[in-house]
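One chain of protein is taken out of this complex; the other chains stay put.
Per-chain residue numbering starts at 1, and chain names A and B are given in the order in which the chains are listed.
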């Protein structure tokens, strides 16, 4: 299997075998974090990180990943770039991407929330970069997808269903487990990328999937179709409910997270304030210990930062079945594996 | 002595033997700066730097320190972090610190001036991070203390009292020397951390200490108590004067530096403009050649940046007894030693 040069915009576009290859390498890298086997993989090479939106965790994990592979990640804020738009003079993505391909071994891009004016625009920009760049383009979270989070999620859940964090990843353990992805209330008007990626990767690896949210918080219909299709292919169930409790029944993994409504972008504007108000209207949508009792001793999972008191209670988030720190740690390992496989050459 | 995993918020909380261990290693590192002995100590490891407030010198010295130890320092501006406060949704320090502990080998934090709303708030934040982080938390200057500056000061003074910069550090040479810490006028409304740390470390190492400032510029009473107690334990003198000349008599080290008044923070606001006006009301408070003549051929020391013409005249700051560049250089060496001892493991 040769992943050298491959872009990663969503796990849905990679085969299950390819995703498993990343997870197996990540598991080995986690077991032997600073082994000589890994610390020269990107020696003297540069990973370019474009943060249209800031992010502490994504920055830390990607930059540490490059350092641990012997390379260096450059933290770039493209506000400094004068890109051509319909209205303003500036550089084309073609020119920018072609030059970067001469300097770097890979390019990560994060763009979502207020840095886009309509859902899908971030995804288009990443695809335009991927079209012109000769080096791999990796999503560091964009409006549609968050593949590195999805990989870290699957890795964390499989670890917990197996011998525990750091003791290897067997994704077949996810088969037949029930994943509940449920909306949580909150004031953060969050993007769809993390939850959508969770739906996709959970269903790819053979989980039963239930998606729960109040009326008016539909996600991307294409992602829903893919999730359904993944479930069909694996002979598993996919269900959508607007009942706040129902999805918990028998769940093995509960993923409670706020997200914005499909009305968040209107006429090129991100209506954050309106979304914040809307997001606070459903205080009953919170993951708490009582609901967790309905599950099959489910893990609590979240891509962090957790909005405690809104998306989940402290009791659950800090409870014995919370895998949030392990999943967060896995961001580092899956990203190291991904960089090694796509950017390192022979 | 095992310093692995230790936090450093002020030198006052470390034993004299521990401080000496840092200084001895720093002296060796200064003599053999790029020796193989040191350049793999943090190999492939990450030091996370949180700059709530910007700083060129602190940034440069910490980032160079990590590079020279074979590791990498990440420059992070936490304005990008959505931390939970009483008023806003966001991430808890617990969650942030626990995840960072999975990525990094150590965490440095700088917070003071306009980034706090009351004196002591920065210190509380560092202690909250230290509480939850599994990795060492190092102050890169906060409202109360600046331990790395204190270590660099003591190292520089001892070098000058010994065989000169780069020829080793014998802190016993500080015993019985007289340190004058004096307020200087100026428009910079500076924090208390550097001068307070100088009082603490000077008195720890057996110096006589005189603190001089115009009425109305009291420092933290707890720091004053500790300084007095350190002097008592060492059988040395501690004095406070509001006379602009008196403290110079027989001094061996003169530390002239502006600082804000205890009224700088009011009702959660940093009254910078008011402090600037107040700071310019006492133009006679400046270290000049005439006053230096009263000393016992004293060193002029300053943590930089120097506000020439306010805190000190050019003649003194650039004179033959100014140790400012050597002290500044020592920031690099003490920080390398500190990172090596607290973050490197075996």
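In the analysis below, a contact is a pair of C-beta atoms (placed from the backbone, for glycine too) under 8 Å apart; a residue touches a chain by one contact, two chains touch by 3 or more.
Not measured: the values here are computed from a predicted model.
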Among A:74, A:246, A:261 or A:274, the residue in touch with the chain that has been omitted: A:74
Listed residues B:100, B:207 or B:306, member touching the removed chain: B:306
From A:41, A:100 or A:126, residue that would touch the chain that is not displayed: A:100
Touching residues on subunit B - with respect to the absent chain: 34, 39, 54-57, 59-61, 63-64, 67-68, 70, 72, 75, 186-188, 304-308, 310, 318, 324-325, 328-329, 332
Positions on subunit A contacted by the hidden chain, ascending: 43-46, 48, 71-72, 74-76, 78-82, 84, 88-92, 94-96, 98-100, 102-104
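Here is the rule we go by: only the chains that are shown with their structure count from here on.
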Chain centre separation (subunit A, subunit B; CA means) in Å: 41
